Structure formats: C-alpha cells, structure tokens
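Apart from one protein chain that is not included, each protein chain of the complex appears where it belongs.
So that you can tell them apart, the chains are marked A, B and C in the order they are listed, and the count of residues begins at 1 in each.
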Amino acid sequence: MDLALSLIVLLPLIGMLILFAFGRRIGEPGAGIVATVAVAGSFVIALVLALDLFSGEGSVETVRWFEWLPAFGVEAELRWDQLSTLMTLVVTGVGSLIHLYSIGYMHGDARFGRFFAYLNLFITSMLILVLANNFALLFVGWELVGLSSYLLISFWFERDTAAAAGKKAFVVNRVGDVGFIVALMLIFSVFGSLGFDTVFDGAHNGELTGAMATAIALLLLVGAAGKSAQLPLYVWLPDAMEGPTPVSALIHAATMVTAGVYMVARTGAIFEVAPIAAATVAIVGAATALFAATIAMSQRDIKRVLAYSTISQLGYMFMAVGAAAYVAGIFHLMTHAFFKALLFLGAGSVIHGMSDEQDMHKMGGLAKKMPVTFITMAIAWLAISGMPPLAGFWSKDEILGVVFERGGLWQVLWGVGLATALLTAFYMTRMMWLTFFGEPRWDEGIQPHESPKLMTIPLVVLAGLSVVGGLVNTPFKLTLEHFLEPVFEAVHLAHAPEGSVAWILAAVSVAAGIIGIGAAIFRYRDRVPAEDGTGWRLLNNGYYIDDMYAGVFARGGKLGAAWLAFRFDVRGIDGAVEGVGSLTRRVGGWLRPLQTGFVRSYGLAVVAGAVGLLVWFLSRGGL
Amino acid sequence: MDFPILSALIALPVAGGLGVLLVRRDELALPLSITSSLVTLGGAVWLLFEFESGEAGFQFVEKSTWHEPWGVGWHLGVDGISLLLVVLTAFLFPIALLASTSVTHRVRQYMASMLFLQAGITGVFLALDLLVFFIFWEAMLVPMYFIIGIWGDERRIHAAVKFFLYTAFGSALMFAGILSLGFLVSDQLGGPTFDFVELLGADLTRTAQFWLFGAFGLSFAIKVPIFPFHTWLPDAHVEAPTAGSVILAGVLLKLGAYGLLRFNLTLFPEASVDLVPVLAVLAVIGILYGAIVAIVQTDIKRLVAYSSVSHLGFVVLGVFALTTQGLQGGVIQMVNHGLTTGLLFLLVGMIYERRHTREISEFGGLASVMPLFAGAFLFTAFASIGLPGLNGFVGEFFVLIGSYLSLPGYAVAAAFGVVLAAVYLLWAYQRMFTGEITVEANRGLGDLNLREKVIIVPMAVLIVFLGVYPKPALDIIEPSVDAVLERIEEKTDYVVPEFGSTTDIAVEVGE
Amino acid sequence: MVETVLFVIFGLAALFGAITMVWARNPVYSAMGLMLTMFSIAVFYVSNSAHFVAAVQVIIYAGAVMTLFLFVIMLIGVDKAEDRSENLPIQRPLALALIALFGSAVVVAGRLAWTTGVHNPLDPVNGSVEAIGNELFRKWVLPFEVTALLLIVAAAGAIALAFFRDGDDAEVDA
Partner (left out) sequence: MTVTPGWYMALAAVLFVIGTGGILLRRNALVMFMSVELMLNAVNLTFVAAGRELNVLDGQVAVFFVMVVAAAEVVVGLAIIVAVFRRRQTASVDELSELRG
C-alpha cells in the first residue's frame, strides 16, 4: 500500500526527471510516450487502490515519506481518503488523456521532450496538492502547480505575450498565496500544528471560534480565489490561453484551477465554523459565475470563450462549496473536468485543423470537415448547457438545487446561478455555431482537416465520460455523495431538495438552458452579426478591468517603484550617505590652509598646546 | 586536546594565501588556491559530520589565554548557529575561485586576497572572544576592499571606499562597545574580560544594555544591511568582480545578522526585547522596500543586490521574532540566501563575461541561444522567490509563520514580500531571456561550458536538498536557538509565545 | 656642600652650553654647546647616584651622538654662519611669547605644593651597573627587548635612507 501510494506521485516525478535529463535524446514521440505511460501508470495504480474504497471496505491511509518540518507538526505525508482518491483519479485520468492528445498536438515542436517534462512536473505537483496530509505540503503542491503553470503558459517563450502571460499568472497567484500564507500563520497560531487531523479535529471540537475562524476562512478564500481565478483575481486565466491548448485543457480547465475548490472542500471543517466566510465564498462564486459568463458571450477567440467559461463554471463550484454543498461542488468539479477538457481539446483540434487560427469569426462550417471533433464537442456543449442526461445537467442541477434549498437570501444566488446557466447555454451555442455551422469564413489558403487519431481518441473518451459521468450522483442514486460522506463528517452537508421541488427546479434550469440555446441559434443561425457596439466592446474587453489593473498596479506600481528607486533611494538615502562624505571633504578643504607645510609652525602649535595644557592643569590645581 | 580543527579552518586559507603569494607563477595561482579551499572544505565537512546536532553549547572549543589581566584569549567554538555558516563559507569559496578565471591582472594577489578573506570570515563565525572577533571582523574588510578596488569595474574605487568607510564607521562604534563592555563587567566577574562565554555570566543595567546594543547593532545593521543603511550594497555589488559579489552576498552579509543573533540577543537581552519593534519595522520596510526598488532596476546586478536587502529583511525579522521557528528560519534563511543569491551572482557573472554589460535591456530572448543557462537562471530565480521544493521556501516559511505570534502585523506585511519577489525576478527573467533576440550581439552567445556547469551543479544540488529535506540543517540549528531564547526568557520578563494558544483574532489586531 | 658647589659650577656650564647651542650661528658651535651641557648633566647624574646612567650619558650622548652630529655637519657642509632673519611673519614674537608663558607657568608650578612620595635618607638609591641590570633584565625585560627591535629597525631604516643613489630619485618622486 505504502509503495503503491507513493508510486502514484513518484511515477510522474520519475518521468519528469527522465525527460529533463534525456528528453532531447529520447525525442519524438518517445518523450511523449514516457510521460503518458508515467501518468497512466499512476492512474492505474490509483484505480486499483481506489477499488477498496469504492467497495466501502477500504480505510483512510497515510504514507509517511520522511520527517519534514517537525517544528510545524508536519511530515512529508500523503493522505489517501475518498476526496483525495477522487481528485487523484480525475487528475491522472484526464491527465493521461491529455498527455496522449499532446503527443499529436505538439508534433514537430522543437522542445517536444521539455513540454512533456513540464506536463509530468505538473501532474506530480497536482498529486502532491491533492494527496497532502497537511497544510504545508498542500502549500508545496499549491506553489508547484503554479510553477508548472508558469512554465507551460510561457512554453513558447519566444512570443512576448506568452512570456508575459506566464509571469502574470504566477504573480497574480502569488497575491492569492499571500492570503494562503497568512491563513497558515493564523492556523498555526491557533492549533500549533499544520496537520490536517489536528486542525480539523480542533475546529470540529470548538477550538476555533468567532472572528478568528472567519479570518482564517476568508484568507483561505483569497488563496483559493487566486488559484481558481475568481473575482477579483481572475485576470490571469484569460491570458493563460497563450499556452499550448493541451495545457489550457489540463491546467486551466480540468485540474489546477479547481485546486481552490478542492481546498475549500478540504478545509470544510473551518468554513463550517465560519458561516460568514462560507457565505462570502458562495457570493464570490455566484458573482464570478455571472460576471465571467457575460464576458464569455462576447469573445471572438475560441480559447478565450472557454477561459471565461471556465472562470464562470469555477464560480459555480465556489457557490456550491460556499453553500456547504461540498459533494455537489466536487461533483461539478469532476464533470466539468470532463466536458471542459473536452471542449479545450476540441478547440485545440479546431485550431490545429485551421492552422493556428483562433478567431471564431474566421471559422464556420467546420462540422463536415472535422466530424469527430464536431460530434464530441457537441456532446460537451450540451453537457455544459445542462441538457439532461449529460454530465453537466446532474452536477449543475444539484448545485442550483442546494442553493435554492438553503432558502432566504440564498435564493438570490440561485437566481444568479440560473441566469448564468442561461448565459452559459447562449455563449456555448454561439461558439458552436460560429465554429461549426454556417458558411465557411476561412482565410485563404487554409485547408481545415480532421486531427490525427492520437488526438481524436482522447476526445471520444472524454465525450463518453461527459455523457455518463453524471450518473455517479443522480437524485435517484447518490453514489458519489455516499462515497464522499466520510470525508465530510465534520460538516453539515447541505442537500438538494427532493420530490416535486426537485422536479420543478430541474425543469426551470433545463428551460433556462433551452432558452439560451434557442436565443443563440436564432441570433447566429444564418449570419454573423458585427458584434462591435459599445456594449459588445465593453464585454469584449472584460469591462476593462484588466486594463484598469494594468494601469493601477503595473504602470502605477512601476512609476512608484521608479520614484523610490531613482529618487528616494539614490537622492534621498544614498544622497545622505554620500553627503556625509562630501561634507567631510568640504570641511577638510576649509581646514587645509592650516597645514602651512612649515615645520616650525607645527612646532609652534605643539608648544602652544603643551603650554595650554600646562596652564589648564595649573589652574585646576587651585591657582 | 584534540586536533584544533577550528584553528585549522582559519589557518588553512591563510597558508594557502601565503603559498600563492610565494609561488611566483600566475598560472599556478588558481590551482593552488582552489586546492587550499577544497582542503578547507574537507575540514568543514568533517566538522559537519562530527558535530553533535542535539547539543546547544559550543563544540570543538579551543581556548588559550593571551593576556590574563584583560581577559583576552584565543577562544574558538562552533554551535548550531555558526556551524552551517562556516560550512557555507567553506563551500562558497572554491566555487567563487573557480568563477574567477576572468581575472587576469595580478592573479596571485587576487587569489591570496580571496583566501585571506575566507580566513577572516571563518574567524568571525568561530571567534568566541570579542576582541578576536573584532580583529577578524576588521581583517576581513581589507581583502574585500582590495577585491572591489583593484579587480572591480569602472567606479570601483568609489564603491570600495564607500564600502570600507561605511563598514569601518560601524566597526569603530562596535570597538568602543566591546571595550566598554569588557571593562564594565570587571566588577562582577573579577576583572575585565572579552570572553563571550564569561560575559554571558554578567548582568548589565538596562541603560548599559541599551547603549551597547546600539553600538553593536549599528555595526551589524550596516553589514546586514538593514534599511536605511543599505546604500553601500548596490554600489559594492555592481562594481565588485563576480567572485567578490558572490562572497559579499553569500557570506559577508550574513555576518551582520549572525552578530545580531549571537551577540546582541544574548548579551543584551533586555535591550533586544525593548527594541524588537524598531528592528521589526526596519526589517519589514527592508523586505518591501528592497523588493519594490529591485523591480525597476535596469542593471541586473543592482537588482540582485536589492533583492538581498529584501531577503536579509526576512532574516532580521525572523531573528527578532524571538520564537523558535522565527530564529530557525532566520538562520536557515541566511544559508539559503547565501546559496541562491550566490548562484544568481555567479550566473550574472557568466553572462557578463560573455557580453561585458549588466544592463537588462542589452539582453532579451537569451533562452533561445542559451537554453541551459536560462534554465539555470530560472531555477535560481525560483529558489530565490521561495518556491517550495527549493531552499528559499523553508526559510521564508519559518520566518513568516514563526514571527506571526510575536509580531503579527509585521509578519502579515512581510508576507507581501513573496509577491514582490516574484514580480522583480520573473520580470527580469522575462526581459532577459524571453521573446525574440533583439540585440545582434546576443545571437552568437555560447551556452554553459564545463567549468560553469561544475560551478552550478553543486549549488543546485544543495538548493534542492535543503528545499526538500531541510531537517538535518534544522536539527543542527534548533538547540542553539532554543538556548538563546531560554536565556532571553531567563534574563527578561519576555515569554516566548506558545503556538497553538490563541483562539481569538483580537491578538492579531490588538498588538 | 660639595654638591652645592658642583651644582652651581656645572649648572652654569649647562646653561651656557644650552644658550650657546641656540644662539650660535654656526652649527659646529651649537654642537659644542650641546656637548658641554651634556657633560654637565652627566655630572649631575653622578651627584644623584646614577653612576651607570652617567657613564652611558658620556659614552653615548656626549660621545657617539654628538660625534654623529658633527660628522653630519661636516658631511653636508653647513658649518657656516646662518643669517638670523626670520621669514615666517609672526613666528618669532609668537614663539617668544609662548616661551615666556611657558617659563612663568613653570615658575608658578614650582611654587605650588605637590604631593609626592616620601624621601627616606636611610635607603639611598644605588645606580650601579648591577642594580640597573637587575631592574632591566627582570622587571623591564620585555620593553628592553622591544627597544632592541626598535634599534634594529632604526638602523635598517637609516641604511635604507642612505642607500638611495641619484638614479633612484626618480622612483621616489613617483
């Protein structure tokens, strides 16, 4: 067990080390195969280990690697429970499919081996994140995924935009990390340990109360918002689309960005005693969901549509975990991983087939040219739009149901969620229509073609998962909920309504989806509107929030820093230091003439001094 | 008595330096001095393994009296605080020497200066007699002055003089402090003494502690350097040759923090506790200010120099947090900063040897022509940013969490330093290494050669090792810093805050 | 009584020598005057029971040092009269004023009551070679050795200074 569990993390690590060392020599497609095998191996091991837990016989296991930071009561220790199992399966499962896809997608890239080394690094980091048994190790994974994200976003570093986007992602994440670190300080100051068991048991037993609980939970939210691209720290994710598309699928849709959701779920015991913070999580989530959905409606770049869609869907998950519907949140995390990865990979396939064209206004009519891509993406489209019985329907419906069931002001959030669902259906339909239907609007010389098998097989598998993935947790059979319940013993899980209310809510949300789809089809069915009015521009530029950040923080910060560096530091502080030096010199200049150079003058001075001393002594002697 | 290993660690570089001077052949200077420093490194590693890591007190003590009436003597010893720094010193010197192949002018004198410098620094870490400490402290200035002033860049004289005068100014105060301390205790201890261990037995009045803390502290603060005494550092770094910068950042700066920890906290506990707010404020200002100023630097060496100001701020904050984790973090951060910043300067030196410029705008897109070099730079930058798995993380993590309970507001403010570190280093990386190649001269640059790989690899290995498995180092440090804290608790009414005791946020807001 | 006579005679001689030294325009006369003063002081040493020191005074000062002086005077040929004009404007009046002030201060000092050790006529000092040797090689051995070092350094320095040939001057200038 210990070895097997360790191997889950170690296999990608070994893969990474091999590829860093020999990646160039192994070359193409060997490097991709090595990486894929490593991740797939992890998946298989995880699946085998998970069988015990699935059958309800297995127990929570921990594996201690080595003594790490005893001063914080933490070891390098992995935790194998239901939640981490599920996350591991999602990460390695979706991960291996994307690895496979990447072998085709990255074909011919000069740094093919390096790409897979980074991908394996990411998988390793993500596994550390989800398998960690304490906050410190979680934070390690947390930062390392940030590193892999940085490396992969700016993988094509020759493009200035890619390099800038990678840096932006890392820095914005770091802003969130400050919240996380401060949360860790508070946690350690309260519990004297960063181990999960100590902290969660303590929180459950009432050792954490009042303002402290709220503060910790809110700070954790800041961290989560950074990683999961929530308001107001979402700005890095759209830019992150500069990375290769498989990266967007793996990191910026399926796995890394959901780390925030995972973290909130994992620390549910803390949010349980901090209801205000939990509500804040839900509000942030709902606001982000709606906000990002409106922006997604107006994007012309296919990947940016998906990026804003991801932000919006993450908002959904936040809304769920904020409402204490952890299972619903994790459930949506899983289904979203399937269909959003599929959408991104499909988009990648389209971009690949269109010779790197990303503007949807220059696509159209691709359904016939790329049938596999079209069909699989259509499934994902319907899934994300919440059409039954696809995966997205079940998970989204559960979230909306739970939020509605909480009653009171929560129903406002339900309304926001419903509006978002409508918008989601609208913008996804718009994307599909612009891409696959209508007249071709390609630039000259582009020959759209279906992608190779290596790329379409993962699409098909993910499409299958998007269809059936939702069945693990239907109102008729709450398999996932029962599976995850042991993890959430410490919290009062919120549940979806039952009976007629459930049917009505489901009907309403499906109706919203259909309205959205219908509206989009109506608008885009036979022509492409200009989409350049003031409103569109506002949306297209994301309400100019990114520009505002750039102005205030980047430009303003740089100006301020320049003032400090070149005025205050050089003129002020160093000026004072150098001033002391030149003052000494000037005083020396004044005193110079005293040195006449005549020995006898000096003698006179010496004698004068001696006589002076003598007189002074005598006068003190009582004269 | 056992073999005097500590004296040997000081004597070996001196012998090596003299040897280099006496063998009047320039081509032998490098091999000779590297051999000498490698032997020293061997001794230091032996010391590392022979050291009993569970003990708090001084080990390998050597003591012999020179002048009884004044209580002066050759007294050396090593404990958990100094051991790692001694080993770091021994480790960095062979590497710095290896990075000095571009020195072609007065080679023997250069190598000898470096070796004398090593002896001086090692002596400072090992000395347990204040006068001996002071002698090494001053002795170390001289070779450093020459290294900057003779083998430096264009404005080397200005930088060297500034460095020398600034530090000598602090030293003068410290010397006065040492003398007055030594004679102040003569009533209590039956005669003046400069022996550190004996001095610990004396009780000083609050006023005396305050003044002496100031005298020692100012000297150390200049060395660290604590804001606002930092302006000599960028000048010295920019003008110093590569090896000089490496040693300056790698170990010389640690001397200040080491002095604060070793002498100020233990000899003047009451004053230390009283002055915590002052130093904490300066430390936090240093962290943020150094980082902000680093962002907009146009000279990569200046950038790294200001990043040192920021990193050393963490050290000072950790030391004056007066908690186990904080102090441990402070010490380990010193070691980590020595490795990462040392390596950064080495890398900057490598690119400087190729292009003879330090202006960031002269580069751009280097990753395409020098992928290995870019990788090494990025690796080091991330270590410096404090990425987990690399060493920088451990120190920052300990310092931040360790200082939270005693200095909550400061710790929170300091946490923002981690964002800024990412900003200045990644932006610098972006400007230097990514994008298209903009300057034609960069197109033909060669990637790392064997010598440079030999320089980078050992440091990188240590960076990863300390990042992944810091426990051996922490085990060495812990007993000694605990002893310091115990002494403070015993001498003052300060109580080291217990972690895990707060339940309310009021503590955080109220303090 | 004998001492009084000696004091008067040699005191006057010493003063005469000193004034000659300062007054004489020719350095050779100055040297002679100084030699006279030194001999007189040697006599005072004897009358103060410092026999060893008196001997050293005669041998080293009046003998070796003064010879050296005369030697140098002859060597560099300045054994001719020097004009007494003063070219530093206020040097002379200021010097005379200071000297006067100094002298009067000394007079004042002499009239004050000074606290000193106690004189014991039964235990006169013994300035024999043996006694001085005992002191030097027991109590003062370290300073004694240091003076040895000093003399070596001085000798080496003198040789180094004297070694410069004309050709070396350029180097000194640089």
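In the analysis below, a residue touches a chain if its C-beta (ideal position, glycine included) is under 8 Å from a C-beta of that chain, and two chains touch if they have at least 3 such contacts.
In this text, all values refer to a predicted model and were calculated from it rather than measured experimentally.
Asker: Which chains here would be touched by the one that got left out?
Answerer: Contacts of the omitted chain with visible chains: A, C.
Asker: Residues of chain A in contact with the chain that isn't shown?
Answerer: 591-600, 603-604, 607
Asker: Applying the definition given at the start, please give the residues of chain C touching the unseen chain.
Answerer: Here the touching residues of chain C are 1, 3-4, 7, 11, 14-15, 18-19, 21-22, 27, 30-31, 34, 37-38, 41, 44-45, 47-50, 52-53, 56-57, 60-61, 64-65, 68-69, 72-73, 75-76, 78, 82, 86-88, 91-92, 95-96, 98-99, 102-103, 106, 110, 116-120, 123-127, 131-132, 135-136, 139-140, 143, 147, 150-151, 153-155, 157-158, 161-162, 164, 169.
To be clear about the criterion, only the chains that are shown with their structure count from here on.
Asker: Can you identify the chain nearest the overall CA centroid, using each chain's own CA centroid?
Answerer: Answer by centroid distance: B.
Asker: Using mean CA coordinates as chain centres, what's the chain A-chain C distance in Å?
Answerer: 91
Asker: Using Cα averages as centroids, what's the distance between chain A and chain B in whole Å?
Answerer: Chain A and chain B have C-alpha centres separated by 36 Å.
Asker: At which residue positions does chain C touch at least two other chains?
Answerer: Residue numbers touching two or more other chains: none in chain C.
Asker: Give the list of chain B residues in touch with chain A in this complex.
Answerer: Residues 162, 165-166, 228, 230-232, 289, 292-293, 295-297, 306, 324-325, 328, 365, 367-368, 382, 387-389, 393-394, 397-398, 400-401, 404-405, 408, 411-412, 415-416, 418-419, 422-423, 426-427, 429-430, 433-436, 469-471, 474, 478, 498-508.
Asker: Sort out for me which residues of chain A touch chain B in the complex.
Answerer: Residues 66-72, 136, 139-140, 143-144, 147, 150, 154, 157-160, 162-164, 166-167, 170-171, 174-175, 177-178, 181-182, 184-186, 188-193, 207-212, 214-215, 557-558, 560-562, 564-566, 569, 573-574, 577-578, 581 of chain A touch chain B in their complex.
Asker: Help me check something: in the complex, which residues belonging to chain A touch chain C?
Answerer: Residues 598, 600-601, 604, 607-608, 610-611, 614-615, 618, 621-623 of chain A touch chain C in their complex.
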